[in-house]
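One structure is given below, encoded as structure tokens.
A single protein chain has been removed from this complex, and every other one stays in its place.
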Amino acid sequence: MKENSLLYAQDLRLYFRTTRGAVQAVDRVSFTMDRRQALAVLGESGCGKSSLARAILRLLPRNVHTYSGELFLNNQDLMSMGEESFRQEVRWSGISLVAQAAMNSLNPVVRVGEQVAEPLEINQHLNRREARDRVRELLQMVGVPEDFLNRYPFELSGGMRQRVVIAMALVADPYLVILDEPTSALDVLTQANIMNVLKRIKEEKSTSFLLITHDIATSSELADQVAVMYAGQLVEVSDAASFFYQPLHPYSRKLMASVPRLRGGEKPEFIPGQPPSLINPPGGCRFANRCPFRFDRCQEDPPLVKVEQERWVKCWLYSADEES
Amino acid sequence: MMTALWELRRYPSALVGLALILTLTGVAIYGVIAIPYNEALRLWRGGGDIWIEHPRNAQPEWVNLFPGNNLPKTIILSSREGGTKRVQVESGELKSVQISLGFDYRYDDFPSELNLFFDPKFKERPPHVSLFWLTPDGRRLTLGDRSVGPSERYAVSLDQRLARRLDGNPPEVGLFADPAAPTLQPLKGEYTLLAEGLLFEKGADLDVRLVVYGQVHGLAGTDHLRRDITVALLWGTAVALAFGLLAAVGSSICTLIIAAIGVWYGGWADASIQRVTELNMILPALPILILVGTLYSRSIWVILGIVILLGIFSASIKVYRAIFLQVRESPYIEASRAYGAGNLRIILLYMVPRVIPVLVPGFVTLIPAFVFLEASLAILGLGDPVLPTWGKVLNDAQQNGALYKGYYYWVLGPAVLLMITGLGFAMIGLSMDRIFNPRLREL
Partner (left out) sequence: MQDEPLLEVRDLHVWFGLRRWGFGHAGVVRAVDGVSFTLRPGEAAAVVGESGSGKSTLAKAILGLNRPAKGQVIFEGKPLDSLKPREMRWYRSQLGYVQQDPYGALPPFMSVRRILGEPLVINKVGSKPEREQRIREALEEVKLTPVEDFLPKFPHMLSGGQQQRVVIARSTIMQPRLLVADEPVSMLDASVRVEILELLQKQQEAHNLLLIYITHDLSTARHFVQRILVMYAAKIVEQASVEQLLDNPLHPYTRALIAAIPEPDPENAATFKDVPPGEPPSLLHPPTGCRFHPRCPAFMKGICDVKEPPDFEPQVGHLVACWLYERGQVES
């Protein structure tokens, strides 16, 4: 375990029970996050990104099949914590979440200001005045005009609601904020605005972010580190600069090539085939059936190995070097 | 859809429900095959002497399965079968005939009734007969003499003079009572009815049939008209299932189509359907049906038609409307408009099929509701005039004060069948709801 890391996950698993078998939504995921960093988790729809967020925050549905692995926040073992202390010490005050489509699940009958203030009054035992001042400060930081405090969610545009939701996640001053697709439903200009807001918060408040998205281009606005997820597993973990310069894993390369670029660059390419089912996924490398570099070895499960400083890849193309 | 139905097998309650329904269906099919339609009508109309050998208001036979019960079954003896008959020429044309009908009586209770039926053959002078009753303890009672006209019958139980001779006990009791016992109780053993007749003509003959009516009969007992209730239960099952199914199918499909039409055309079409529905929801259905039943026709087909008609504009039209409002906006409808589908096609082939999965569970629970409705109407005396149904059995039972007089079995059969119907369909319907309504599935 890496000392002094902010979040450390080792062999994290979250499987769901279904009638057709266990869905391996998060399968042996390991990564380390440093303080004041942003980690972007990239991957296609259904690869398990939201499930990873759930696993970290222990927001488990009823049909959990397996939930195991190691998880440390500031060197504190989260897995051994009781449900009650986890709720009080970790959730929201340690790690908070901006859930996927959260902006559409604001309580429609409670004014925006009160909604943001609620966790303050409940958890931090602030009185109304203090809470209100704090909310005002937060909303200002995310760029919500002050007179919006007394409005109802439906009176706000999508961008404004998303800002409100971000403010709610920041209310308890957590070490880490998990953002699940915070901008994918928004327009380009609004998206740029929100990314600006997040950048500012990261600079001013030294909050760390775990940014879950399928949009590589947007992730580059915030990420210091990138983790690529494929079929429930991390296939590449890398520092952002090297990743965007040259992704290593065949899937990462393909993913990068599929991004349509506005300036320069070639025409985007698609990735033929489909990701495997997460119920009884094939043994060996899960990307093998779509991989242009596939060879015999790929029938075995490759390990996630370190190939450079700050770069890990789960692919036999890179492990072979290590062994020889 | 098929896969959803296949999933049903994982719900035990659905399986039980299915078993119940299949049993009922089996009963219905058996009933319809065993008793053809005309036969069923004839039987239920009664008349003639169809039921004359059946006891009145007898309990079902299975009551004897309870310990301590040993109630008599009906005993039928005839000089042609089972009895003995001797004919002697006395002189010239005059013949004497001696008929002896003997039976072993081993029940703990008295018969419910005694009847003698004569079947004489003569041209001008009817035969004359003297009747005697021989008891196991050797007593010989004279039941009287009579001259036997065509299809003559002697209702022993109604013979007041005989009753008086038997210490005022009704004959079916007095004739079987044990004189040695302190309380009234039947004497067990061989009884014989002796009929000594005189035939006055050449070619004349006489046959006698004795019916000792029991207190139990068949699977379901009999009613006040001696009719075997089993007939009504068998046919009633077929009628109930058919009525429920037809009414449910008819009203659901019409409701669906009308709701779809309202939503698709909107405007005044939608508004008028809404208003009619609201009106119909305020107007109680039962009085309307009673009115139709009393003033127009009680035929089950007419009632079925009215039930479907009233069922169309029911609360469910509002439910479907809400769903259709969503369906109307779905992209595939818009696409179909773009490639030129007409209104009727969109309604029937694009909107209605979309809602059928939603409809199925409700539809399944609708069937028993209509079965109950039909029964209620029959109980109120508005049942089909000719068909035997559960409701009519209940209606008879109620009119004859069945419960007051202790004829519980009269109500029991139809009530149990109604309950099984309700239960069976409800169990399937609820499981279907879980399958089609995934939000309930976790429960």
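A few remarks follow.
Per-chain numbering from 1; labels A and B assigned in written order.
Simple rule for what comes next: a contact is a pair of C-beta atoms (placed from the backbone, for glycine too) under 8 Å apart; a residue touches a chain by one contact, two chains touch by 3 or more.
Note that this is a predicted model, so its numbers are computed, not measured.
Considering the full assembly, A:Val259 is the residue among A:Ala101, A:Ile122, A:Val259 or A:Ile279 that touches the omitted chain. Which of A:Met81, A:Met141 or A:Ala217 touches the hidden chain is settled by the complete complex: it is A:Ala217. For the options A:Ala131, A:Leu149 or A:Ala240, the residue in contact with the chain missing from this view is A:Ala240.
Interface residues of subunit B with the unshown chain, by the touch rule above, are 1, 330-332, 334-342, 345, 350, 353-354, 356.
Taking the whole complex into account, subunit A touches the unshown chain at residues 38, 44-45, 157-160, 187-193, 195-196, 199-200, 214-224, 240-241, 243-245, 254-256, 258-263, 265, 267-272, 274.
Here is the rule we go by: only the chains that are shown with their structure count from here on.
With centres taken as mean Cα positions, subunit B sits 69 Å from subunit A.
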